[in-house]
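Handing you a structure now.
Of the protein chains in this complex, one is absent; all others appear in place.
By written order: A and B. Residues from 1 in each chain.
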Amino acid sequence: MATTYEAIATVTVGSGGAAEIEFTSIPATFTDLSLLISARSERAQSSDNIDIFFNASTADRTDRALRGSGTVAVSYTTSNGHIGYIPAASDTANTFGSTLVYIPNYAGSANKSFSADVVMENNSAANGGAFMVLDAGLWSQTTAITSIKLITTSGAGSDFVQHSTATLYGIKNS
Amino acid sequence: MPAGLTYEPIATTTVAGSSTASVSFTGISGSYTDIVFVCDIDGSTDDSTRIRFNSDSATNYSQTNLRGDGSTAESTRSSSIAQISLGVADSTNQTNVIGSINNYSNSTTYKTVLLRANNPAEVVAARVGLWRSTSAITGIEFFIASPGNWVAGSTFTLYGIKAA
Partner (left out) sequence: MSPITELIGGAKAYGWGSFAAVGDFESIATVSVGGGGAADVEFTSIPATFTHLQIRFIARSARSGFADDPIDMQINGDTGANYATHTLNGDGSIATAGAGASISYFRCGRMTAATAGASTFGVGVIDILDYANTNKYRTVRTLTGEDNNGDGLVSLFSGLYQSTTAVTSIKLFSGTGANNFVQYSAFALYGIRSA
């Protein structure tokens, strides 16, 4: 008997890090998907962006976001897959971000809008010391989502570090 | 005898046709602790999707919003209104709302809704809404402001979460 809230797969980054975290062959048997991500970047700066893409495509991704950066609240849009921030090498050691992504009707025939709540921590009260984001994301494709890829924006030298984790959950509406 | 689930679907409605402006869930069981609702919607026009409870259309609602439109971060409030606004059902893009009504079935407290509303074309928001009634929630109506309708395929789903 299928359950309502079910872990589909977990990725745990090993020693040496990982340039990306990917879930493939996502079954179409659920209604919604949820991702819980605890990640950190090796980027030699404070914070790194975390991006999400679908079905091996980096196209057709837009986001509208609300961000707090310690003392300032702003709103912005992006078109590069960026949903928020994770800690990086200059941030408090051993600190990983906390991200919730919720994708309703991921296997349906409409464009895919999703919700992302993305926070990172750092033992700093300065503006820019840490970031928290409420994100409204969109993948403007009517194809069912069969794969999800997470990357950091900064490219080479900004792998996800060891102990970063991501778990994909399926939620079934009946 | 199968063990009970903590997280269970209650009901789901998928809009068919092109003239649906209201979706109602009635006879909601009081056997859960919290309700989670998920709306994945597309509108015929850019009109506000709203929620109200137990057929109460009086001005017994209010809400506080934290929102960003892509250029401005702001907060707004509405008091003594006839419904809680979830967000705009956009006519060009899919939008979604994920909300939680904690302790929806107790008969002691007013009912507070906490939700995330995501319209990638216009607004990202977190909203908290109040229904000033101690009645257990047994009915939930989602509706869209006139003259809008939802596009076929829009979905509304309720889940129940049961605490120990």
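Miscellaneous remarks
Note that a contact is a pair of C-beta atoms (placed from the backbone, for glycine too) under 8 Å apart; a residue touches a chain by one contact, two chains touch by 3 or more.
Keep in mind the model is a prediction, meaning the values are calculated, not measured.
Only one of B:S57, B:T92 or B:T134 touches the chain withheld from this view, namely B:T134.
Taking the complete complex into account, B:T6 is the one of B:T6, B:N54 or B:S91 that touches the chain left out. Per the touch definition above, the residue from A:S69, A:Q141 or A:S154 contacting the chain not shown is A:S69.
The omitted chain makes contact with chain B at the following residues, 1-3, 5-7, 33-34, 62-68, 73-77, 79-80, 100, 102-103, 106, 108-110, 112-114, 116, 126-130, 132, 134, 161-164. Interface residues of chain A facing the missing partner chain: 1-14, 16-25, 27, 36-38, 66-73, 92-98, 100, 117, 119-126, 129-130, 132, 134, 159, 162-163, 165, 167-169.
The rule is short, and it goes like this: only the chains that are shown with their structure count from here on.
The centroid of the Cα atoms in chain A and the matching centroid in chain B are 25 Å apart.
Listing the residues of chain A that touch chain B in their complex gives 1, 3-5, 31-32, 62-67, 73-77, 102, 104-105, 108-115, 117, 134-138, 140, 171-174. Residues 2, 5-9, 12, 38-40, 42, 66-74, 93-96, 98, 116-126, 153, 155, 157, 159 of chain B are the ones touching chain A in the complex.
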